[in-house]
Every structure is written in C-alpha cells, then in structure tokens.
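Heads up, one of the protein chains got dropped from this complex, but the rest are sitting where they should.
This part shows chain A:
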C-alpha cells in the first residue's frame, strides 16, 4: 500500500473578493521510501497542496477530496490524532525557512521541541538526540545554544532539516528548501537532503521551480499548472522528454542568474500564469501554449495516459498515445 494517497484533492481560499481555486482535483500517490518532485511556476498551488497534507492551511481555505496518510484520512481526522500525526509521521521543511525558526528561542530547544511534545524522549535524551541531529546536518553540537540570528541562511536551513528529521518521520515535505540560498549552499543542502532521506528510508515530497533539481533527487515528477496536475511520470523521462508543452518549457528553463530566489524563466513561454480567480476555459494553459489548437479553449482536458506509467493533460499527448 502506498504511504500517501491524494484523491481528487482541491483547495479553495474564500476571500473577500471571491473564491481562489488554488488546487483543483489533484490525485497522486507516493510509495514508502520513494521521492516525488512537484514542479510549477509561482502561484501554481504547490505550497497550498503541501500545507493541506497536514491541515496547516488558514481558516479561509476549504479542502476537498481525500488525503490518505498510511490509510488514514487526514481531512476527517480528529484534532488530537492530527496533532499526533504532525511531525511524528510527516514533517515539513518550509519554504522561506529563514523565518521558520523562533527568533527568541535557542536552536537546540527548537529541535528538541517536537521530541518532547510527542513524548518521544526525556529532556536529557532529547539533548543527546539534538547533538546527533546537528551532526547529521553538518553543524557542531554547540550550535544548539545559538539563536537563529547567529546563523547564516544555509546553516538555518540545515537546522530546519535537522528539525524535520527529529522524530524520524516516514515522510518529509520539503517546500523549496533551497530557494533563498546562494548557489553553492543550494547544492550542499540538496545533496544533504538526498543523502539523509536515502539513508533513513524516508519518503520525500520535494517542491521546486527547478525541474532539473527535482529530476536529480526524485523518482517521480508531478508538474502543476494553475492548481492542476498537467503531467506525471518517472522523473528522468518527464525531464528528458516532457509530453506537456508546459513541462517542456519548464525543463528547458534556466535559473535566472543573480536572482537569489532562483525564479525560473520558462523557456519560450510568454506571459504570466493565470489569475486563479479568472481561469481561462478549456485547457488553462491555452493562452500561453505555443502548440495550442482550435479545440484547446473549450476542450475538457484531463490527465490522459502518455506512455508507460505516465500521464499528461494535453490533446497532443493523447493523440500520440492513440497513434502508438
């Protein structure tokens, strides 16, 4: 059985000016020990999806569908059970971890906190575990006594990773774990995550703009556009020969040099992602699509099979599949 199964998950933010459909009907599954990459431009709903997994979304968000973690539906769980699942079974390395640490509490206390909260260790055991975790992420033990502002961005991200590992969860969700870091540190942190999850047999969901990074770290790749899954399949294949024109553009994208946020500029893609409150009809991608055909603005595109173990939401992909 798969560790995580998403079944037609949707998230809508209800705000004063209307409804924002941030995630629309996403179905995915993740096997124990596997790594899944989620790619997509800014605003495509990646973080929203990640937060939905542990029900961390703000009050104004409505979540639909089913999220099965180890067979248990996260969305209908009692709060007590939900709290027990959080961090102990699935932890998150947040996007923008620069602010993910409490500025007035020592690093060591913050790493130990989930251990104590979930009664997984007594205070002195927790201290030893903190030392061990810091070592695993390449930080000296005395760093436990530091405050967040005394650390560099890269070091703070290492602390976040150590914290995510604290309770030996079965799943770690890493939401753009390297975005705010410079290129050298990015590479270090990425290989750190890659090694740690492999070593401990932890499943990983990694979110990024950078398809090449995901292809390197993950087994499976999911590409999101305007809240929808537009392509899914084994990562190397999706990266090398994407079926959906949006994935193709992402795969050909390159990091904008000198931009610490490393926002990708999808190659050959004009325009901006659509406003989720005014989504184009048909295939949401059609206004920007270089290979759009007549029916695209009205056709109800779905994730169609696109080769062995692959799906893509594009008429061309379906046509190819039918021909072969």
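Convention: a residue touches a chain if its C-beta (ideal position, glycine included) is under 8 Å from a C-beta of that chain, and two chains touch if they have at least 3 such contacts; residues count from 1.
We adopt the following convention: contacts and distances are computed from a predicted model.
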Task: Complex member absent from the view - protein name from UniProt, among "Xanthine dehydrogenase family protein subunit M", "Peptide/nickel transport system permease protein", "Regulator of SigK" or "Acetolactate synthase small subunit" - done: "Peptide/nickel transport system permease protein"
- [ ] With the full complex in mind, choose from A:54, A:171 or A:314 the residue touching the hidden chain.
- [x] A:54
Task: Touching the absent chain when the full complex is considered, from A:195, A:241 or A:275 - done: A:195
TODO: Consider the whole complex, including the chain that is not shown, and state which of A:2, A:136, A:212 or A:297 touches that chain.
DONE: A:136
Open item on the list: Considering the whole complex, not just the chains shown, which residues of chain A touch the missing one?
Closed with: 51, 54, 56, 83-88, 91-92, 94, 96-97, 99-105, 113-114, 117-118, 135-142, 145, 147, 149-150, 152, 154-155, 158, 163, 184-185, 188, 191-192, 195-196, 199
